[in-house]
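Apart from one protein chain that is not included, each protein chain of the complex appears where it belongs.
Moving on to chain A:
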Amino acid sequence: MAHQAHAYHMVDPSPWPLTGAVAALLLTSGLAIWFHFHSTILLTLGLVLLLLTMYQWWRDIVREGTFQGHHTPPVQKGLRFGMILFITSEVFFFLGFFWAFYHSSLAPTPELGGCWPPTGITTLDPFEVPLLNTAVLLASGVTVTWAHHSIMEGERKQAIHSLTLTILLGFYFTFLQAMEYYEAPFTIADGVYGATFFVATGFHGLHVIIGSTFLAVCLLRQIQYHFTSEHHFGFEAAAWYWHFVDVVWLFLYISIYWWGS
């Protein structure tokens, strides 16, 4: 039987990086083809390939870590660094959209009426649904912390309850935001106000959906006894991502909804 004389994980050859790269190519070219030639075949293929890649790649990681014991402490440390670096890159991603918003709103051009909000734009009342959305995400931060402590203390049922509550709050936020999108008196095509509003909040909403999905996977894994009180990095990564999503919302709320109204 072969043994390794180190604690690191030499990963087996895998097809998923290639399928992921092909999916990225199909999605980007597919988007361009859709915009210019109104055909969605490449886009659909790319989406399917992306979903299959994510499912199978992450399933492999769960198998390697939870069932095959490859996630030793040094390996976990590397995974932690990886998640931190990824979230940092996402921070810079959103920083760009905040830059765009402040660029346009701090010095509104004459075309907009020289004012912010621009002439003809009816903004949303920040103290109606947006405030509720803030409370929902802050509450979900409390429930996900309850979930973490429950896992650390071996409280299985409490962990399942608190994690479920967190995911439900995430769904509630998405539902409320979708309603707001439909009821809004302005659209993405309403000049730079509409563009900055919907692109920034839209990408945030996408991240809420991604974060909720990540937490839902953790819920399924918790139910299937994958996590121990000492080793549950998948959950920690999901919780970090969720807190990041919450913080981005707080910046969006203060900047776009409140100051920008």
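As a convention for this text, a residue touches a chain if its C-beta (ideal position, glycine included) is under 8 Å from a C-beta of that chain, and two chains touch if they have at least 3 such contacts; residues count from 1.
The rule we apply is simple: contacts and distances are computed from a predicted model.
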Missing chain's UniProt protein name, "General transcription factor IIH subunit 1", "Sodium/potassium-transporting ATPase subunit alpha", "Ribosomal protein eL8/eL30/eS12/Gadd45 domain-containing protein" or "Cytochrome c oxidase subunit 6A"?
-> "Cytochrome c oxidase subunit 6A"
Given A:101, A:146 or A:244, the correct residue touching the omitted chain is A:146
Sort through A:112, A:167, A:218 or A:245 and give me the one touching the missing partner chain.
-> A:112
Which of A:7, A:51, A:138 or A:206 sits in contact with the chain that's absent?
-> A:138
Positions on chain A where the hidden chain makes contact | 34-35, 38, 111-113, 118-122, 125, 127-129, 131-132, 134-136, 138-139, 142-143, 145-146, 149-150, 152-153, 155, 158, 162, 165, 169, 178, 181-191, 194
